[in-house]
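Note that one protein chain of the assembly has been removed; the remaining protein chains are unaltered in position.
Coming up: chain A.
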Amino acid sequence: MSQTDTSNAGTSGPLTTQRKGLAALELDMRLIGMIAALLVIWIAFAAFTDGRFLTPRNIFNLTIQTVSVAIMATGMVFVIVTRHIDLSVGSVLGVCSAAMAMLQTQYLPEIFGLGSPFIWIFTVIAGVIVGTAIGAFHGWMIGYLTIPAFIVTLGGLLVWRNVAWHMTDGQTVGPLDPTFAIFGGINGTLGETWSWIVGAVLTAGALIMLVQSRRTKAAHGFPVKPRWAEISLGAIFTVSILGFILIINSYQIPGPRLARQFAARGEVMPEGLEMGYGIPISALLLIVIAIVMTVIARRTRLGRYIFATGGNPDAAELSGIDTRMLTVKVFAIMGALCAISAVVASARLTNHTNDIGTLDELRVIAAAVIGGTALSGGLGTIYGAILGALIMQSLQSGMAMVGVDAPYQNIIVGAVLVLAVWVDIIYRRRAGL
């Protein structure tokens, strides 16, 4: 019998003897593949745009463009893992956005007075309640009435888009509350110092987790990775996190804009001052959601049951899992995330528009699937979905920058989606997953 394997579920293939070289890192090969694809895309576009694609400015923009779809994609992972689908996310985003726009421009100012800091808080809370309720309602129809998710959410796609239209009389609603608008990206950033602090906290968190996990494994007498492999992993995490902060921080706020900010505070801008935007608050939101969703997926019973149900619904039920209620919860989470995406998307436009979120369902599903979520259920990762969203957005923005017309962009994105899934199928077959 060969050496015992380490206990990194999901990523390990058949047993091998002592893992050597790169294999000792026990990296998820699929993850490596995605990162490689992303790098290829980035380098190719950088080459075609004389490096413009990889400037701090464009990376900043890419980040804020990815957030809305990426947030929803993390929820779509749970939906697809439980063998369902949600075609309604774009419309649910639209209806949440409409509800929040009406609240903050028409109703709440009358209660709290224009410009009150309560406006944005109540708006966001109300939006999340609306999204969660719609999602839970979908989940109830799917779980308890046993109507297929495809049909329920196809209906939802039509219904909610037009409920949004009804709520706003088909008008664009805006401008939105200025505090609310900080969730949109460029209007709300952390500044350089706070960005470094966030980077330091994230790095420390990642390193502590590595050490902690190694300790408990050793305490239980489980095999652990070689020390050098663990240290390399830590180094990779550190460099990626701090590198990202460094790049984002080097995107400078344009002089006139900075001067206006000082003027607004009644101060005079010191001569020759330069300041970076820092991490957008929307990106921070995505990071927090990614962490929370990953913890749910891996470390909570809810997450365990989601994956168990996706792997074998009958087995889950025979283990006493209430799969109907689970469906309600999964779709409620999806709805809540649509609402949060609605905050980001409408804040970014500083307006609610009729077509906000249109076709997002396709981007979100594509992101989850490119990110390795299997439509047959039971398999998928949160980080994969976010990377998937980033790959899709990189393709789209890159082509726009190169000057590819929108219809051709769509042709390529569609083809890439199919290609990515095909490659994934081949990979899984080879890896025996």
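Operating definition for what follows: a residue touches a chain if its C-beta (ideal position, glycine included) is under 8 Å from a C-beta of that chain, and two chains touch if they have at least 3 such contacts; residues count from 1.
Operating definition for what follows: contacts and distances are computed from a predicted model.
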**Q.** Hidden subunit of the complex - UniProt protein name among "Amino acid/amide ABC transporter membrane protein 1 (HAAT family)", "Protein-arginine kinase", "Phthalate 3,4-dioxygenase alpha subunit" or "D-xylose transport system ATP-binding protein"
**A.** "D-xylose transport system ATP-binding protein"
Q: Touching the absent chain in the whole complex: find that residue among A:34, A:379 or A:417.
A: A:379
Q) In the complete assembly, which of A:47, A:111, A:315 or A:400 touches the absent chain? A) A:315
(Q) Give me the chain A residues in contact with the hidden chain, please. (A) 1-2, 4-10, 12-15, 216-217, 219-222, 295, 299-301, 304-305, 307-312, 314-321, 378-379, 432-433
